[in-house]
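Yeah, one chain of the complex is gone here, protein chain that is, but the others are all in their spots.
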Amino acid sequence: MNKIMLFAHLRDEAGAEYIELQAEGKTVADVKELIAEKYNLTKLDSTMSAINEEFAEDDEVIQKGDIIAFIPPVSGG
Amino acid sequence: MNKIMLFAHLRDEAGAEYIELQAEGKTVADVKELIAEKYNLTKLDSTMSAINEEFAEDDEVIQKGDIIAFIPPVSGG
Amino acid sequence: MSDRYSRQTLFAPIGFEGQRMISQKHVLLIGAGALGSGNAEVLARAGVGKLTIIDRDYVEESNLQRQQLYTEQDVIEKLPKAAAAKKRLLEINHELNIKAVIGDATPEVIEDLCREVDLILDCTDNFETRMLINDASQKHGVPWIYGACVSSYGMSLTIIPGKTPCLNCLLKKIPLQGMTCDTGGIIGPAVQMVIAHQSAEALKILVEDWEHIRQTFVSFDLWNNQYTNIKISKAKDEGCLSCGTTRTYPYLQSENRTKTAVLCGRDTVQIRPPHDTVISLETLSKQLKSLGYEIKGNPYLLSIEMAEQRMVLFQDGRALIHGTKDITHAKSVYQRILG
Partner (left out) sequence: MSDRYSRQTLFAPIGFEGQRMISQKHVLLIGAGALGSGNAEVLARAGVGKLTIIDRDYVEESNLQRQQLYTEQDVIEKLPKAAAAKKRLLEINHELNIKAVIGDATPEVIEDLCREVDLILDCTDNFETRMLINDASQKHGVPWIYGACVSSYGMSLTIIPGKTPCLNCLLKKIPLQGMTCDTGGIIGPAVQMVIAHQSAEALKILVEDWEHIRQTFVSFDLWNNQYTNIKISKAKDEGCLSCGTTRTYPYLQSENRTKTAVLCGRDTVQIRPPHDTVISLETLSKQLKSLGYEIKGNPYLLSIEMAEQRMVLFQDGRALIHGTKDITHAKSVYQRILG
């Protein structure tokens, strides 16, 4: 299983700080699509992604036990 | 080996963010004594200790791989 | 005032030499809202040599909850933020050299200033200006510090040309509808937290302590007790048009900027985003309604009633701001909602 950490509006939309998912072998983009559908998460296309606290591109492949984080950039200031 | 994280004046005195030490089986108090001598660290008696990000008493025994942190409380405000 | 900086020179990584450097540096602050006023105060108290502050808005009642340089009197006088900030900063530190620029942070204004500043602090409320700062920073070799917050959530990133990835490496394109304080609300502590991170990095840059620069994208949620550092060195993209091997600085080009036009004979400004886009009117409508805005709409457009203006927003991001002929103000209204 993989832990998917959610921040900002994604956290509010999912109603949870993280979700668990079998993501091994999938790409970051796959996971985005999957959770967008399952949890009705929005604006994932402009959300930054990290694997194990390191920045990750959309085509990166997830390994067993990896922790993924989705961090939506915000505008306010 | 165990990693000993140092904060505030301890970090300055040791000249390093952390030190590595074989601390398995030793108590927190033992480690304090050891590093006080070896690195000339001061005021360790009033320093808070944590093992693996959890508060630890002086008599707690350190296990293999545990990460210890010494956090000196400061007064300024 | 010889004792003034004693507690700061006592701090070894600054010391007397660092203090001398701080006093000779020029910082450009873009935006004098919550982050702008807070960062300006920290830097003014720290004794920075010169501050240039750009802002296009005036002080409003709803600003007082979190924008730390302003008072009720500034609201009554409808003072421009840059001017109100300057007034208060000089009461704090009369030795400071402060330049208040009341207006829009256009490519021309920013590029001009890049020739004389040592650091740009991003305190804006929209990504268009941030991407513009990012390009200008790379073109002129000036470090900048991204900061943003909404609700109890915030983030920051330090960008040093030639050393770190840039914001365009990380985001690739301008995020549409990034959450703003006008759509998600904001609490003062989240503002303070971003200011703490931005101003700490600013001091490191001013004393040229490059090895202590934070190498991560930091984000936090104070209400939910989250704090995360993402390592970003891998994100550096040699194909990036802002900082890669072949650079076009896309966000300095006018075709990549929001277009505005006053509509003849009508008290209306038209705003067009630079690229084709599809806004989810349904989602936005729900969001704005829950915030108390009066919204009418159909599948093609939303009509949003505001205090002094009415905004009609089309699905492709085009908008009409009724009730003003002031382009800068209209853009400000638009970006407050759409980020």
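Just so it is clear, A, B and C label the chains in written order, and each chain counts residues from 1 on its own.
The rule is short, and it goes like this: a residue touches a chain if its C-beta (ideal position, glycine included) is under 8 Å from a C-beta of that chain, and two chains touch if they have at least 3 such contacts.
Treat the numbers as computed from the prediction; the structure is a model and nothing was measured.
For the chain that does not appear, the touching partners among the shown chains are B, C. Contact with the undisplayed chain is limited, among C:Ile187, C:Cys240 or C:Ile321, to C:Ile187. Summary of contacts with the chain left out: across C:Gln24, C:Ser62, C:Asn97 or C:Ser233, the touching residue is C:Ser62. Of the candidate positions C:Glu72, C:Asp267 or C:Asp326, contact with the hidden chain is made by C:Glu72. Looking at subunit C, the residues touching the absent chain are 1, 3-14, 38, 41-42, 45-47, 60-62, 64-66, 68, 70-73, 91-94, 151-152, 181-182, 184-190, 192-193, 195-197, 199-200, 203-204, 209, 212, 214-216, 222-225, 227, 229, 291-292, 307.
Hidden from this view is one chain, which touches subunit B at 5, 7-9, 11, 17, 42-43, 46, 48, 50, 53-55, 69, 71-77.
One rule holds for everything that comes next: only the chains that are shown with their structure count from here on.
Centre-to-centre separation of subunit B and subunit C, using mean CA positions: 41 Å.
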